[in-house]
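For this depiction, one protein chain was excluded, whereas all remaining protein chains were kept in their positions.
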């Protein structure tokens, strides 16, 4: 069984906050990206390892649910969790206020494997990812 | 009946393209933002009019489906369409290659009205938006 | 003699404006980028032509003078002007309010040619740029 999660702490930077005093909704994907990178590092399948493996993993679907706005210099924990890997690579994200523990944001991203030799999508996950996850095939 | 759409033309700028040679997925929300601003301008309910009306309209939900990657200096049409306004403000987006007409991206955003006097969410759309839309209440 | 200038019109987008209600200073480089791309297109030496020519042109120096803040949805003209090309590629930028004509911002960028065969900097401008500029060598 795999229970793969990762967490990063982020202090909301000045330039991410909009004229309403809250983080512009598009900037949350930066925070997700950072926690995804941490998770993929954990299994040694970050950007460079992906490239070396011959697969690109473009994001094909994003969903974000904004529960409470984030504000300037707020300290947040961003948690990424692997929730599917068999046909694609799906991660779930949750952002929490680092002090109160209150959940402010939820989201998911879905990536698919792209074989870089022929630029074709893979409908089953390539062995390399299963190996990295320690899943017997 | 309302059939409210708006369209902007964007040439993909250099800084939006990532190391893989395609637009980083988070940057698409910039393109949606631009087409949403154009749509809201059409009904004279852009940022300043919203503020004057006493309501903020935070985005509470975002979905994006990436069908084909966008690339450097590609010319695209971004179309926004109003698809719901009764309980919230929901827009649908489609991005098309401006030459081939091929659809590359789909998405939605959902905004809710926030009464700025008491900072409370409105579960029905305030009259001001219905007026702007020319919908009899 | 070369008098090479280019101009783009930009409407300041929502996500570029900070909590103080003005454009965050780092975002001005996006506007310069857009006008630089337009200028380089004019001489048919944009990103793809540069790459084909075997030279990269990294930016090695940036200066910006912020005279008046830019604000949400303001319409501005961004003018780029070639001011040096012999040892490096230097452009000067000016941003003007599109209505009042008032100048709000000045800046420069300096790029140097990098020979992509050996990754070495060129201390004189390669012939390809001089050709594009129509300058006899």
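Labels A, B and C are assigned to the chains in the order they are written; within every chain, residues are numbered from 1.
One rule holds in what follows: a contact is a pair of C-beta atoms (placed from the backbone, for glycine too) under 8 Å apart; a residue touches a chain by one contact, two chains touch by 3 or more.
Just so we're clear, the structure is a prediction, and the values are computed from it rather than from any experiment.
> Going by the contact rule already stated, which one of C:2, C:62, C:75 or C:99 would touch the omitted chain in the full complex?
Residue touching the absent chain, from the options given: C:62.
> Footprint of the hidden chain on chain A, which residues?
These residues of chain A touch the chain that is not shown: 13-15, 30, 33-34, 37, 46-48, 72-73.
> Tell me which stretches of chain C touch the chain missing from the display.
19-20, 22, 25-27, 29-30, 33, 47, 56, 58-67, 69, 109
> Since one chain isn't shown, list which residues of chain B touch it in the complete complex.
Those residues of chain B that touch the unshown chain are 14-15, 17-19, 21, 24, 26-27, 72.
Just so we're on the same page, only the chains that are shown with their structure count from here on.
> Take the average of all CA coordinates in chain B, do the same for chain C, and state the distance between these two points in whole angstrom.
29
> What whole-Å value do you get for the distance between chain A and chain B if each is reduced to the mean of its CA atoms?
Centre-to-centre distance between chain A and chain B: 24 Å.
> Could you check chain A for residues that touch two or more other chains and list them?
19, 26-27, in rising order.
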